[in-house]
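Removed: one protein chain of the complex. Kept in place: all other protein chains.
Entry: chain A
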Amino acid sequence: MGIAVTDASVRPTRRDYSLIGRDSRLAVENGLAAAEWYHTDVPRKQMKELMKRSDGPAIRDTVIWIAAFIVSAAGGIWFWGTWWCVPFFFVYGVLYGSSSDSRWHECGHGTAFRTQWMNDAVYQVACFMIMRNPVTWRWSHTRHHTDTIIVGRDPEIAVMRPPDLVRLVLNFVGVLDAWQATVDMVRNAAGVIGAEEATFIPESERPKAIRVARVWMAIYIATATLALALHSWLPLMLIGLPRLYGAWHMVMTGLLQHGGLADNVTDHRLNCRTVYMNPVSRFIYLNMNYHVEHHMFPMVPYHALPKLHDLIKHDLPAPCPSIWAGYREMIPAFLRQLRYEDYYLRRELPPTAKPYREELHQDDRMPAAAE
């Protein structure tokens, strides 16, 4: 299953993840930036059917989502001060700090609803909850799809090599992530766009990012002021803190997307992972467990991904049968990457699949041998 540097004398390659550093330059020189990616052949008629937009599924799921917010928030407020509030805030936290991740993502693609203003409305609300500037992250995610897990190009690589395991664990409670988001928000609100942000946000869009950051700052200041006035944590339990105590599901599912897989390749079958999951997680995650499929065909709405999976699975590596199975292969890979940064899990293709184009994926920095 894995590819390892088997010769301990081979020095691992140090990666430079900066978007304005050495590997960024190398990716452009080596043709890895904005490259042509592999796509499974799907007849146009079937692809059109899969790409078709409809408001129905997303309206249904959004109504359930909002109702769950209202019930869990009401229960949390009602039982505040007793242990009975815990299960309500558990649910509220996951909705706020995890399900918002998949909502900003899907609505940012414009694929959740057919009606664009509905995508925009949910996108803005979800971005606020997950603390991702809607302008910055629209552009960062665009780059993530252009240059998925290309070192120096992709701004959304969750686990860099060698993996920082402390950071990884702390992210389950959002601590470092939310702190970084706060720093970014304050900086943007002060009218400053960072050098790395400037590599993917066009100049014309930057004032919008600054405006949003200022509105968000005002909301957080108002919430904190209310908490002080009431001498209560309750306002912060509803706005702000759930980004921490509810982040665990987002991190649990998000790490599986690319964790331990190849970098610097141009075939999503090598750097994305599809994982079968329970229906509750799939609702929270809006079917992003079909991650190879999503990256290969980002135009397909979340509700059509299971159909797309059935259609193209003959050409994809076998999916992980569960979240648990995903972690069972990913964690040992992270541990090996601590010693051998170039180690990665190589996804085996079924005999029915078109083979990888190895000539596109031979990284001369990475002398590797099959296990």
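For the reader, a short list of remarks on this structure follows.
Just so it is clear, a contact is a pair of C-beta atoms (placed from the backbone, for glycine too) under 8 Å apart; a residue touches a chain by one contact, two chains touch by 3 or more; residues count from 1.
Here is the rule we go by: contacts and distances are computed from a predicted model.
Taking the options "Succinate--CoA ligase [ADP-forming] subunit beta", "Rieske family ferredoxin", "Spermidine/putrescine transport system substrate-binding protein" or "Lrp/AsnC family transcriptional regulator" in turn, only "Rieske family ferredoxin" matches the UniProt protein name of the chain that is not displayed.
For the chain left out of this panel, the touching residue among A:65, A:139 or A:302 is A:139. Contact with the chain that does not appear here is found for just one residue of A:114, A:187 or A:307, A:114. Interface note: of A:48, A:314, A:328 or A:354, the residue touching the hidden chain in the full complex is A:48. The set of chain A residues touching the chain not shown comprises 34, 48, 51-53, 109-111, 114, 116, 135, 138-139, 142, 145-146, 202, 204-205, 297-299.
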